[in-house]
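First the structure, which I've put down as structure tokens, then a few questions once you've had a look.
One protein chain omitted, others in place.
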Amino acid sequence: MITVLRVFLFGLFAIFIGLLFMGIGRKVIARIQLRYGPPFYQAFIDVGKLFSRKSITHNFVMDLGMVMSLGGLLATMLFVPIAGHVAIKTSTNLIVIMYLMAIGYLGMAMAVAASGNPNATIGVSRALTMMLGYEVPFFTVMLGLIIFNGTSSLELISNAQAGSILNWNMIKFPLAFIAAEIALQAMMGEKPFDAMIAPAEIASGPMVELSGKYLGLAFLTHAVAIFVETAIIVNLFMGGASNVFTFVLKQFEIYLITVFIEAVFPRFKIEQAVKFLWTVPMGIAVIQLILILV
Amino acid sequence: MDAPSYMLSKIAEKDNLSVYELFFGPNHPGMHGNFGYVLEMIGTEIVKVRPNAGHLHRGFEKLMEQKLWVQNLALVPRICVVDPDPNEVAYCTAIEKIMGVEIPDRAKFIRTITLEMSRLTSFLMGMGALVAALGLYTPMYIMMADRDLLLDLFEWLTGARIYHIFNIPGGVRNDLPDGWVERLNEVLDILEKRLLEYDKLVFENPIIHKRLKGMGYVSKEDAMKDGITGPNLRASGGAFDVRVDDPYAAYPYLDVKVITQDGGDALTRAVQVRLEFEETIKLIRQALKEMPEGDVRLNLGNLSMLKVPKGEAYAKVESSKGEFGYYVVSDGGLKPYRVGVRGPSLPAGLLYAQKHLPKMKIDDVAAWMASLAICPPDIDK
Amino acid sequence: MIELLFIPLIATLFLAIFIKNKKVTWPLFLAVNGYVLYKLYSIYGMWSLSNKFDIGYEILGAKLTLGVSNNPIGWYFAFFSALITFIISIFSLGFNQKSKENVSVIWMLIIFSNLGIFFAQDWVIFFMMWEVMGWTSFFAITNARDKALDGAKYYLALSLIGASLMLIAISLLGAYTGTFAITPSIFGLIQVINSSNKIGIVILLLFLTTFLIKSAAFPFYMWPQKVYAEGPEDYITFMSSVMIKYGIYPMAIFIVPVVGSIDLPKILNTGNILQYVIGYIGAISAVLGTLLAIFQTDMKKLFAYSSVSNMGYILLGFASMTIVGFEGSLFHVVNHMILKAAIFLTLAAVVFRTGESEMHKLGGLVYRMPLTFMTFLLGIIAAAGIPPLNGFGSKWMIIQALMSRKMVVFAIAMIFASTGAFMYLFRALASIFLGQLPDRYKDVKEVPLTMALPMLIMMVLMLLVGVVPGVVMKPLTSALKAVGYNVEVASLTVLEGSLKNATIDLKIVFYMFVAGVIISAIMYLFGNKSETVPQNDNYTGGEYPEEWGVDADRFNYSYAFYQPFKEMFDPLLEAISIDDFFASVGRNFEYMSNEVQALFKRGEGAVLLFSIGVLLLILGGLII
Amino acid sequence: MKMQKSDVIKQLVDRGNKVYDLYENQIALEVKKDNLLNDLVFLRSIGFEHLSFITAVDFIDEGEFEVVYHVWSYTHKIHILVKVRIDRKEPILPTVNNLWEQAQFYEQEVHEFFGIKFEGNNDLSPLFLENWVDIPPLRKDFDTREFSIRLYDAEVDGGDI
Partner (left out) sequence: MELPPAMTSRWDVERFGIGPMATPRQADVLLVTGYVSLKTLKRIIRTYEQMPEPKWVLAFGSCTVNGGIYWDSYNTITNLAEYIPVDITVSGCMPRPEAVMDALQTLMKMIQSGEAGAYKKYKENYEYYKANQDRVLKKTVPILGQTPEMDLEGKNEDAKE
């Protein structure tokens, strides 16, 4: 019973933090754009509103896909140690996390493709291409850390950096951190790697047919994705944290970097994005990997 | 780039099922104004385009025949909302040509200043649209806010932010208010400073260069033949500027520098706008300095009972998007007999859509539109 | 032991006799299949079972002993392949219900040779069964469809090359090691190689080439797509899920032990050259298969390349030369059998109902074939290696093994391939089942029960193996232990990786996934109700598509799906296209294969009966 | 090589056309329907390569349409209104879309709003209006107020008066 409660609490916590980040992110961007910006709790209002609206679906796959999408990301979230806590005692295996995350994206892709709108399908095709683009450098970075630590457990990698700030992988492997940051930018679908939702090109792509609670679920998925992705980076590079508050703060720092980059970059075309990801961050990651191996 | 497209269209001919259609507009976030392209696509590549104009057709040319000469002043700025003043000036100039009157010099200078300010607002909007189409919202927001600085000045001067109805047959409605010129100078200073920020954010951004380079190439010969005018023509190397070649308002007294480049692609056009923006600020400064004192309007009697003698005239002005022309035919009555409007966007929006968009990717449509500064209202009228 | 092979063979004979009467053949077929499965199940653990026949004849100085034996790894392959083949054959019976052909004969022969390959005790029987399988395949492909002949010829050409190479290799092996029996020959070959005899390496490479041809690895990756393009869907299901593994089995029992034990000049301190050769072949197969799959428009070709890519994973697992990698590879063999069978069954169902295999001409079938869709969905989730379905565990083990050996290039290749897999898998899903349903498929129905049932079983199997990998891993590990590898017998749900603290309980992964879905479903139910709109009610910028002459077909993005991505790779793909080379080889074999085909066409039944008779004689000799 | 306005006028008069010197940089040229293409080709050949636009005027009292081609020369910096009168009952003109590609759209527009046909132009489909069944709207005998009042229940001057 306690386990069940724990799992639910972890899930809700991730959603809460993710939405909070999204709200603050919007505010920060607004300030960069010399605007006042929405209140930081705007994301909660939006989601509440979306869930209270009637929504439009094309067939059962849309429902199935959206549920699968949020479910997959929540499941991923349950594997990520937050300040040393994990929902259920299990090995926090990085590869499992990476693969589980994919089910979320697959669910989303399936739901939006079920609507039969070409815009949405183009968006999905771009998103999957982008995924291939960023997974390769990101995995290369992870590979370096895994080989260095001799374990693929996120928890152990995080624990190995305990102590002073000089133990952080961020300081020890700055190149890897830079590569991971760039890959993270793409992973979050923020500019310059947001070709998949480009509103001016394909009318917001995957979101084009989502309405009401489907859009709400997509929002929540994005929120959890932000949480999971920043948490992975914090665990990999910033040594986790001793308490939840510090952990969230570190996550927020990571998120803030992506928001800053987001605000001042236009978007790549998809092939340019993939080429970029396979040259610059991949190159950096490979150099780092060689440094670790030698 | 040519070979795959060729192969794709071969496949398309063989098997029409593989073609699908995307509706780019009229209700599309990448579309500025109410306009549509129906794109036939293979993959993400466009193979055929069917322009879908007319959503903004209000029948201006017919409406103008129904209204008094001066009433029409309320209509003309609405033809191109982004850049309203050239419409007013062109319409007034045509009337003045037919009537054979010469407006006072100060009026000419004030007209010039409003025209150039309007050009600035339009350039800001155009650059904003271009960068927004590429997903760069920050400068877009700032550009829009900067545009508001100018709109405030317009409001001070004319009482309206957008539809000024300031230029009237015989001059302008009123003289510049006190303190207005100083404020304008301040605003120009701000804009000049901002331009450096835009340079950093936009024109020196490698991604922008990557996206725009080589897109939508127009050669000088084609541009001249096909009626592409304005910055688009000058970016292809055609040294044509109505302000110099067929001068109106106070341009004969000013040094208008015609900037030409020979890239002809979207990047060149974007840079062209940026260069002309700088030039425009200089021009306003010069006009402010050299503005003579004197009357600002001719006394043409009761304007609402204005009768224009029988005759015809074509007046063209250089708007921010190119040659804007009004062809006015008068039968000597209280209302125009016929007004024909030449908008600058038609060749680009309809003809070049069919020339450029095939072989282009869906990614580029919005940016292409913005780079050619296509303004749907002046196509539809 | 021998009756396990004998009974299917006799059954084939009976089936061939009663070929016109489905009322007789079907029950017979099912009964014999049931018997085979039961028998296989019951001989689990009895590793000493064998039948040997010493004909007292010596070739090239080696004693020719023919025999079958119940070897542990062979059993592992035999049991699961027989199970999957059985399920596919049931589907096939439904698939061919309307045609006059009675496919049960061919399926029986396949089951027979399948068992023969995996239980062969020596290279001679192995070679014979291998050839029976090859010819049966050719027969099965061309029998149903004339159009398939081109692909089949190509396949036959490659098979013949492979067979000749293997014949040479076997002869050399016999000559240099003095034995034709498989297990002794391993030690013999190691000795030959370690005595710095170049011929040992040649033998090894000859064998390796043969097996690579069969398993469609680089550079022989072209044949599956050529065969699958026109071949009968039910049969290519078998080919891509089971038959493609025939190359893997001898690699597992022969190549890996040999390569793992020989002492060649070492590179990078961790392994020998041959290990890296296998690794690079695997890596290239994985990456190239993925890339080529991404660019296909025909769904059968797409999954043909997907198989190539999966064979690459298996080779990578072998190349790691660790026990985790080896286990992972063998586990992946069964996983891939299950998921590929599931996927191809749905493809066959789609072709069965629509007659179309070009993906861009399909679409929206989820409206009409929801069960097929669900099977396909689970299949691609499994194929993408996403927990909690079955593809995950084996891929995870292989990656673990590669990482623990610091084989970074292989690990990156593996990740590239398995991420790229999302692209082609999703593309197939979107193009076939999602999107707009064209008008011409408005009346398509779900498949009949005989075809639906195998799909349902496949779904259950995928989930079962995904959550409880022990059902496969337990027999596998005990088999490996029986062979002599130093492994612990796996527990039901836990997989062991080779890195520190790398243990993963798939049961927990499943629970977590369920928990996530439950939370998300609560969220979903918490929302206001939704309204279903027709498929053509879509955002079109406000336009009315029908007024622009746009119907469902013209409002579906499924052709040239990854066009921008493809354009990046176009120059590369052109440069490495070795299709032309093999095409010319294929042309040279054309004459010969025409002859062969004419033989079949003239007297199919006669040839079939003749070959069965010969086999009966041999096996009869074994029993006596 | 820049020509003076007088030279241009002289050349045009020599070809037997009526020329009006309107303003600085602007002249009007009246041509016959049969001569239209010849004259436009001639104008292009002497440097008038920019077609600003094509429009028409409905002289209903005289029973004629006047179609005006606006051409401009980048070199001579002169704008010419090439005017051609045609019978209102039989409004047919040759197309110029092989001289200027953008003329295609102007001709479509003129066809849509005046009902003037352009021989040789295959695509005169409507560009702006949809489902238009009345007479072409820019003709003088089309009363847009009446139309608006009947169809859209418009009140005169928005009901303000």
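As written, the chain order gives the labels A, B, C and D, with residue 1 at the start of each chain.
The rule is short, and it goes like this: a residue touches a chain if its C-beta (ideal position, glycine included) is under 8 Å from a C-beta of that chain, and two chains touch if they have at least 3 such contacts.
All values reported here derive from a predicted model rather than from experimental measurement.
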item: Visible contact partners (per top-of-document touch definition) of the missing chain; value: A, B, C, D
item: Option from A:M207, A:L220 or A:V248 whose C-beta touches the chain left out; value: A:M207
item: Hidden partner chain, touching residue among B:L68, B:A145, B:V181 or B:L334; value: B:A145
item: For chain C, the residues touching the chain missing from this view; value: 531, 537, 539-544, 547-549
item: Touching residues on chain B - with respect to the absent chain; value: 26-27, 29, 34, 50, 54-59, 62-63, 66, 74-75, 78, 81-82, 125, 128, 140-142, 144-145, 147-148, 151, 161-163
item: Those residues of chain A which, in the complete complex, touch the missing chain; value: 26, 30, 33-39, 42, 45-46, 49, 53-56, 199, 203-204, 207-212, 215
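Everything that follows uses one rule, which is that only the chains that are shown with their structure count from here on.
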item: More contacts between chains, A-C or B-C; value: A-C
item: Mean-CA-position distance for chain D and chain C (Å); value: 72
item: Shared interface positions of chain A, touching two or more other chains; value: 118-119, 122, 125, 203, 269-270
item: Residues of chain D whose C-beta touches two or more other chains; value: none
item: Residues of chain D defined as touching chain B within the complex; value: 22-23, 25-26, 28, 49-53, 55, 57-58, 68, 70, 74, 77, 79, 81, 100-102, 104-106, 113, 126-130, 137-138, 140, 142, 144-145
item: Partner chain A, residues of chain B touching it in the complex; value: 20-22, 28-30, 41, 44, 131-138, 141-142, 145, 201, 205, 207-208, 210-211, 361-367
item: Touching residues on chain B, where the partner in the complex is chain C; value: 4, 8, 17-21, 23-28, 31, 36, 38, 41-45, 50, 52, 361
